[in-house]
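Some notes on the structure that comes next.
Of the protein chains in this complex, all but one are displayed in their positions.
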Amino acid sequence: MSARDSILAKLHGGPPVKRRDPPLRPAVHGDPVRLFVSRLQAAAASCEHLARLGQVPDAVSAYRCAHQLGGPVAVAPALAGLAWSGVGPTIGSCDENVDLGVSLAQAGVAETGSLVMLSGPDTPTRLNFLPDHHLVVVHTASILRHLEDALLLLDASLPRALNLITGPSRTADVEQTIQLGAHGPRALHVLLIK
Amino acid sequence: MSARHPDTALFVTCLVDLYRPQVGFASLQLLERAGMTAEAPPAQTCCGQPAFNGGDRAGAQAIAKQVIASFAEYAQVVVPSGSCAGMMRRHYPELLAHDPAWAARARDFAAKVVELSECLVQAGINLHMAWPGKVCFHHSCAVLREMEVQGQPLKLLAQVRGLEVTEPVDREACCGFGGVFSVKYPDIAIRLADDKLDDVKASGAELLVAGDLGCLLHLAGRASRRGDPLRVFHLAEVLADQLDQPGIGEGA
Partner (left out) sequence: MGKGSPRDFKRQAGVALKDPALRIALGRARSGFVEKRTQARRQLPEFDRLCAAATRVRDHSIDHLDTLLVRFEQEVLAAGGQVHWAATAAEARQIISGICSDAGARVVAKGKSMVGEEIALNPALEADGLTVVETDLGEYIVQLAKERPSHIIAPAVHKTREQVAALFARRHEGPRRDLSGIPELVDEARRVLRRAFLSADVGITGANLLIADTGTSVLVTNEGNGDLCATLPDTHVVIAGIDKVVANATDAATVLRVLARSATGQPITAYTSFFSGPKRAEDLDGPKHFHVVLLDNGRADIRQGRYRDMLRCIRCGACLNHCPVYTAVGGHAYGAVYPGPMGAVLTPLQWGLRESRDLPNACTLNGRCADVCPVHIPLPALLRQLREDIHDAKVEGRMQRWLLGRWVRLALQPDRYRRVTAQVAGLLRRLAGARGRVSRLLPIPGWGRGRDMPAPAGKTFFQQYRTPSKSSGDRS
């Protein structure tokens, strides 16, 4: 008998499937966008409000200036249509030499302050993890209340990876002291588009 | 009063019987003062925790039956120990759940069991006493978690005029007694006692009080070995105004 069959044989015979209680979700009070921003900030991310998507390249330039970043920039193909001439990024995925990655979140989760990143041809995953600085564009209209709402996106499109990102990379493995920038981005900056 | 048949029984506990009889007498006195007629039935020995926690289920069941039988005629069973009360109230019914002759008796018995401080608060006792000083009250784990008795001891201590009452900062931390644990793993038990005693010391209290004699023997034994000038008493002794007597581990 294969391991599969022997394991399944042992597991056989659970009780009949019962109707289950409706799932419980914590109350999300007030404006979800406000909650989203405050949660993200609590997780050590910074946030900036923009009126239009067209302002993103300028915001990226300003961010580079402020952080004195001169290295290469990579932008997700989903944002390729913007006027990037002032930044001069590569469009697509990235390697370890890129300083700053700009990507587009499919949605946000107010309950936890999480960005919902789906992998796909227009939204490569490396941008989320390799560069030191991660800038994420998210439309306020896409901000959902609960985790469950975001995870519906799994059923809808089943991307290879769905990453919930809540703040920059961190570790507390030395003396339980939180230190940002363990392996992934040292800084996470979120551009919220009205 | 004395002509009335006692309807309240005191389960003295094996540790009180052997090490600190005054806790038993103080408890009886407090129960009388709260308006109950109480006695300590002589057929009692131990609640069975050493067997139950030592893996001897059959032994624990036998002892549970003996206890249930010897307290059958009383309306209420008062226990000056959270862990023994927890054993009787929480674990007797589950120990005997599959014994058709005993399951119902165990449940009825469990419903009659109260921890001393719980009983005194229910009865609305009035203490009329004063003691100037500062006491740190240690909540034994059984009282906190098995009996879910939380505020009662503090309510009673608050009645003592002049007494300042504090708790350890980590009030839920175990003191390391744990019955047989304290003998089988003395090094760990002592470390936990030290943590607790340090916490008590930091509170600035000169008295350490708890509702479980097990914790107190362990902590008093450690405190005297460390040379801490701490006086240690069971809650019942404090409430019965016996703080002028020697504390646990103090000479006469």
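Order as written gives the chain letters A and B; numbering starts at 1 within each chain.
One rule holds for everything that comes next: a contact is a pair of C-beta atoms (placed from the backbone, for glycine too) under 8 Å apart; a residue touches a chain by one contact, two chains touch by 3 or more.
These numbers come from a predicted model, not from an experiment.
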{"item": "Absent-chain interface as seen on subunit B, which is shown", "value": "2-3, 5-6, 12, 14, 16-22, 24-25, 39-46, 48, 50-57, 59, 62-63, 66, 73, 141-142, 145-146, 170, 172-174, 176-179, 181-193, 195, 217-218, 220-222, 224-225, 246, 248-252"}
{"item": "Those residues of subunit A which, in the complete complex, touch the missing chain", "value": "2-4, 6-8, 10-12, 14-15, 17, 20-21, 23-24, 26-27, 39, 43, 77, 92-93, 96, 111-114, 119-121, 124-126, 128-130, 146-148, 151-152, 154-155, 158-177, 179, 181-185"}
